[in-house]
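Following: one structure in structure tokens, then a few remarks.
Of the protein chains in this complex, all but one are displayed in their positions.
Order as written gives the chain letters A and B; numbering starts at 1 within each chain.
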């Protein structure tokens, strides 16, 4: 199957046109799932976060087609990447570097073979002219090697995901990297990295306020923001049936600090 | 087929992830139709209205997967329900009670069998961890009885849809329960309940204003709001190529009164 991740929005016909192109090349196209098209325009970090946290829920061999591509029309590369479990068609602008930072890249190919592009090739809509037709040809079984030459993984644009760090007093410093529709503030304090458990007693601070943690679900009696280990396996700050983002007036990038009183250090 | 109804929005990748989970469990998944994902966060009444008015247009045996679930992570139940025509996977929070208030529930099962859930199970994203995998297993033909124990219909959370009533002078009092994209004000004055006909002469009042009714289509010469029997089979207040909601400054919950001059009472 194919999963689409773009910043095209759904107001314009761009995503629909990409699907038209794919179906013209492969009338027996496998299912196409819209991961989201509402990445902020040119939001590379946001796209990487969505990709990183969504990946493992998709079937093996899913082809992720990522068109968040502020460099369209320049000489930025377009990549075909294979890991053990998944395949990617993605611009070389850091999204792959961030989303796959811990994965072994088994194959990296620079997509250059115009035989699989639309012609004429526009300078501004490679989603339609390159990504869609190449994806459709891949679902028809062409060998990825036909797309272009192999690259070494270390040749990719490296743009590491913003990392949380621990200061000399043991406090973790991270940041809000995603705010979902409900106003939940999702941080880059990954449960695994910090070695957290849901019954740990922690002190979480954001914008000068301390929030209680960890709370076991959104349905508690608190009228203040609280911290949970969220479904994306990171520390989230949430509220009961309200937007923590609005209540705390927090935007992406805001620092969040965590002290764990019960963690083994 | 499957119909999805959630409050996840389409900005976040949550719906896409649910589809990934379903396709991983059933690569031959039947068509999945998005009914809407833009239910207001935790909008139980709105979800019930959408479900109630959409149902009859779907194929027999459609599985409606409803994830409007403010109680996620608490001990609220998750239900599998069968009526004569449809199947539902739905939290026990009143949506089913409202949407199916006149239907005979042939089967009600409390979904508890973790064999069909994702593991580990998060506390906050049961759409991904319970609803999606259980739905996918159902499309593979597992017997609903395997999901858990039967409940009696009267054990469901009952949350009757707000009802219109008739006062001693014969005037119906209802409320606006849905406002669509065009700003049409959709009430809970159901044509069948009030025994209305399109050629009845009625006096409709909202926010102290009287609106003409019934008018036979949106394309008339009126520059004022007017009442129609809408496509959802209830009384709607609409305007020509304008938003009645903005013109009258009406929100959901506003009272609407109707006097019928020609109805047999």
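Simple rule for what comes next: contacts are C-beta pairs under 8 Å (C-beta built on N, C-alpha and C of every residue); 3 or more make two chains touch, one makes a residue touch a chain.
Fair warning: this is a prediction, and the values are worked out from it, not measured in the lab.
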Statement: Answer key for B:50, B:72, B:108 or B:189 versus the chain not shown reads B:50
Message: I'm checking contacts with the chain that's been left out. Which of A:61, A:123, A:140 or A:209 qualifies?
response: A:123
Message: Please output the residues of chain A touching the missing chain, sorted low to high.
response: 7-17, 19-21, 23-24, 27, 29, 41-42, 70-74, 76, 122-125, 128-129
Task: Just the residue numbers, please: which parts of chain B touch the chain that's not shown?
output: 1, 3, 5, 10, 31, 33-38, 50, 53-54, 57-60, 62, 180-182, 198, 216-219, 228, 230-231, 236, 238, 241
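Everything that follows uses one rule, which is that only the chains that are shown with their structure count from here on.
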- request: Between chain A and chain B, tell me the centre distance in angstrom, where each centre is the average of that chain's C-alpha atoms.
  value: 32
